[in-house]
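One protein chain omitted, others in place.
What follows is chain A.
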Amino acid sequence: MTVTFPQKGLPWLLLLPQLLVTAIFFLWPAEQALEQAFYQEDAFGLSREFVGLENFVYLFTDPLYYQSMLTTLVFSFSVAIMGMSVALFLAVMADRVIRGKLTYQTLLIWPYAVAPALAGVLWWILFDPSMGPIALWLGSAGVDWNHYLDGNQAMILVVIASTWKQISYNFLFFLAGLQAVPRSLIEAASIDGASPVKRFWTIVFPLLSPTTFFLLVVNLVYAFFETFGVIDATTKGGPGQSTNTLVYKVFEDGFIGLDLGGSAAQSVVLMAIVGVLTVIQFRFIERKVQYS
């Protein structure tokens, strides 16, 4: 359907707020970062000097940057895989429930409404080594929990805290996906002698693959770029570099280390990664696998 406006100006006027927001909060900072990446600035922001690609050269020769990349990959795939597995499990259960279905599903959607930083604080309290209930319970079970000292435990904490919220989102998509699997296929498989577990892995799971792939990309993007709040509220990238993801490092190097040029160069790299992931996602959505 095409809507025709009487005046040429009206559509632009209606679009203006959105365009302004995009310009002020996305385009302008992006341009600033791009520019900043080629300068070296003093700590007080009083003077700066054009240094060409020096910031990038420095970045790509810094072993800490590669370590952060590895941390990000481990973190992101852990979040994506854990979030999707738990959500899929819950969705399969929810799909079977007959009574009280709505209550169950609504409860599972709630976490999505909690702000990431708040969720971070929540998990931070639960896992606090000296008074957090989960940490104490783990202690009584013989696990010495202290994510301030143990890098692996810190990673587990940020993964759990970040995954938690994403489960609701994944759950909704998996549930919709499951409900779209024709009942007669499951019935045919059960007549064909497949056990419930076998039916799931040979029929249902393959049919969910479009949903699974879509969610994988979405979850990776989320873990890459939207987990700053969670990390800041729980581990602040530590201990050492163990939870310092690429996005957190931009903040840390820029605002704490005051290396604005280096931080800007990192932002530019991140922008490139976002670009690539977006292209993958759009490509995928365009020729989405369709079963009928």
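Points to keep in mind about this one:
The rule is short, and it goes like this: a residue touches a chain if its C-beta (ideal position, glycine included) is under 8 Å from a C-beta of that chain, and two chains touch if they have at least 3 such contacts; residues count from 1.
The rule is short, and it goes like this: contacts and distances are computed from a predicted model.
Of the candidates "NADH-quinone oxidoreductase", "Cytochrome-c oxidase", "Succinate dehydrogenase flavoprotein subunit" or "Sn-glycerol-3-phosphate ABC transporter ATP-binding protein UgpC", the chain left out of this view carries the UniProt protein name "Sn-glycerol-3-phosphate ABC transporter ATP-binding protein UgpC". Residue A:184 is the one among A:7, A:61, A:106 or A:184 that touches the chain not shown. Contact with the omitted chain, checked across A:82, A:135, A:178 or A:203, is made by A:203. Note that of A:172, A:194 or A:268, the residue touching the chain absent from this view is A:194.
Against the chain not displayed here, chain A makes contact via residues 182, 184-185, 187-194, 198, 202-203, 206-207, 291-292.
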